[in-house]
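With one protein chain withheld, the remaining protein chains of the complex are depicted in position.
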Amino acid sequence: MAQTGTTGDKVFRTVLFITAAIIVVIMAAMIFMMVWNSLPTIKTFGLNFLIGREWKPAESVFGALPFIYGTIVSSVIALIISVPLSLGIAIFLVEQAPKKIATPIAFMVELLAAIPSVVYGLWGIFVLAPFVRDYLGVFLEKYLGWLPLFQGRLTGIGMLTGGIILALMITPIITAVVRDILEVVPTQQREAALALGATKWETTQIVLGNAASGIAGAVILGLGRALGETMAVTMVIGNSPQISASLFEPAYTIASVLAANFAEATDELYLSALIEIGLVLFLVTFVVNAFAKLLVSRVGKRMHA
Amino acid sequence: MIFTVVLGLACSGQPLGQSNGSTSTGGGEIRLQGSGASFPKPIYEKWVNEYGKINPNIKIDYQSTGSGAGQKAIISKTADFGASDDPMSDEDLKDTGLLHIPTVLGAVVLTYNLPVLKEPLKLSPEVISDIYLGKIKRWNAEQIRKDNPNVNLPDTEISPIYRADSSGTTAVFTDFLSKTVSEWKEKVGADKQPSWITGVGVGAKGNDGVMGQVKNIPNSIGYVEIAFAKANNLPTALIRNKAGEFVEANLDNISAAAAGSVAEMPEDMRVQITNADGASAYPISSYTYILVHRDQSDAAKGKALTDFLWWAIHDGEKFTKDLHYASLPDEVVKKAEAKINSMTGGGKPLRQ
Partner (left out) sequence: MTTITAACAVFAIAVLLIILSYIAVRGLSSISLQFLIDTPKPVGEGGGIGNAILGSVMMTLLACVIGLPIGIGAGVYLAEFGENLFGKTVRFLADTLIGVPSIIIGIFIYTLIVLPMGRQSGLAGGLALAIIMIPIVARTTEEMIRLVPNSMREGALALGAPQWRVTWNIVLPAASTGIATGAMLAIARISGETAPLLFTALNSRFYNYFYDQPMASLTVQIFNYATGPFDVEHKMAWAATLILITLILAINILVRFLTRKRF
């Protein structure tokens, strides 16, 4: 944009520059605060913090593995449920449904994203957890109970319920991004395939193939969101720092332990341990989201190349 | 510019950088912020409500955040008073200038979700310990049946619920188990946030949280302050005490537990009364404390605080019965009075 060089312009640009710089300052301050406050734990435990399985504040023993495990497993369960679901919805909306139906349905799926986390948690405690306990869990135990995944005490509160609620929360996000990506695929591609005699479904498969990296990006974006989800998970996951093969057992995620225990960490090492876990979560979501963005933006570039 | 003006108008006159324990707000209204244990939450909420009716310009806000958070809040001065069932350790108390003022007596009960049972369960410390260590897994286990010969215990899995947060209630509960079962003392110990055996049970936050989980999860068992179990109409177990009797958690038995140790109560009133002597003593009883700084930096707030505390240990005690707390023994009230009288504001005693 050409500069016209008047003082008005200089002032204007400076003011805007400051507002933009505030974002940089916030990020820098946040990273600094977390690293600084993590130092005591880093000094005491080093890398063993990340693989330590014991979390016992009374003895000042802090190992973050149960939370890392809980965060990853609940997110993986969420992806396993959500990805096929989101793809199905997105394909339906872009490739198959007539505009008249697609628009309102798309809107309603987006509304799922607008529901606050604590509301999902409320619904999770009083509707989903009893459902898992009385129906879904019983079903899984009956038919798949030979897997260690579905053995053990079924209370409705645990890793499985946490994963299901996350799945519901990230579906609208993945759906929205996949929709955008599929819509970016030029119509000529579809027309070319059809002209060559492909069926509708085969055409869709070709489109999906082209958008593959973008879809991967959407999935990873959903993952990033699942990793950081706090309230809904805290309310249904059982808050138990254990590593168990059974999905029925309670678990703990990084975000949940922060929400539950931050206010009461009295000694410096405990507080520092919690902040270091927060730092781990921050770094992981950072990498995941950056990677996702990269994949998604690549698709856009390829399509319009 | 507009922003600073707006911000200026947005503050209640309490200078930034000074904690709640300092200058009072303008307009004759005094705000006190309390934070801590969920154990006494029902009675404290009742008290601040009733006290607010008598003294409408003193606004006391109690937030139940857990004993650990309460201790942290009063030490870091983000609250005017803290609340904790677990008296602070020597180490934590050192150099803080904090006083422990006991307010009521309560009991930690074992409550359970077994609607098929018609009578209360009898539980011995060894059984409780084994349940929470994960050694007893089913309700119809032999050890439980032994103490409950006439009860038709179902063949279902037990879901123990424990406190995931730093809890005075946990400290009292584990103190009892550590005194009575050496295996517990070795493996888990007594603390606000002890080393629970991983894989046993669901963690919840606050007495409310534990109670909520017990209500929602069939065949579960949890330890809570008795007020919570009673308010939710769930049964409470009879626990075997030091004298070998299975006693119910009722006000007489709680007071009996305190009676024995009143004479030997230490000067700073920090004491655990679990597993007390006496045939009718309920073995998991506990005082609960309000933590305050002896020297209050804001005299006006300090006066309001001492007035409230004085009211609480005298007039407030008449609200305890309905909420299933036992009132303080007379001798303890006298000692608490002395502590309140010793509080100063700016060097001068707050109560003349």
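We just call them A and B in the order they show up, numbering each chain from 1.
Criterion: a contact is a pair of C-beta atoms (placed from the backbone, for glycine too) under 8 Å apart; a residue touches a chain by one contact, two chains touch by 3 or more.
Fair warning: this is a prediction, and the values are worked out from it, not measured in the lab.
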item: Residue among A:Val35, A:Leu50, A:Val76 or A:Leu122 touching the omitted chain; value: A:Leu122
item: Per the touch definition above, residue among B:Asp92, B:Glu157 or B:Asp208 touching the missing chain; value: B:Asp208
item: Absent-chain interface as seen on subunit B, which is shown; value: 3, 6-7, 10-14, 16-22, 25, 31, 33, 35, 42, 45-46, 48-49, 59, 61-63, 65, 76-79, 204-206, 208-209, 211-212, 214-215, 228, 231-232
item: Interface with the undisplayed chain - residues on subunit A; value: 1-4, 6, 8-9, 11-13, 15-24, 26-27, 29-30, 33-34, 37, 84-89, 91-93, 96-97, 105, 107-112, 114-123, 125-127, 168, 171-172, 175, 201, 204, 224-225, 227-231, 235, 255, 258-259, 262-263, 275, 278, 281-282, 285-286, 288-290, 293
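Here is the rule we use: only the chains that are shown with their structure count from here on.
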item: Subunit A and subunit B, separation of their C-alpha mean positions in angstrom; value: 38
item: Residue ranges of subunit A touching subunit B (in the complex, touch as defined); value: 53-54, 56-59, 61, 66, 125, 129-130, 133, 153, 155-158, 238-244, 249-250, 252, 260-261, 263-266
item: Contact set on subunit B toward subunit A in their complex; value: 65-66, 68-69, 71-72, 75, 92, 157, 159, 164-166, 189, 191-195, 198-199, 201-205, 212-213, 216-217, 220
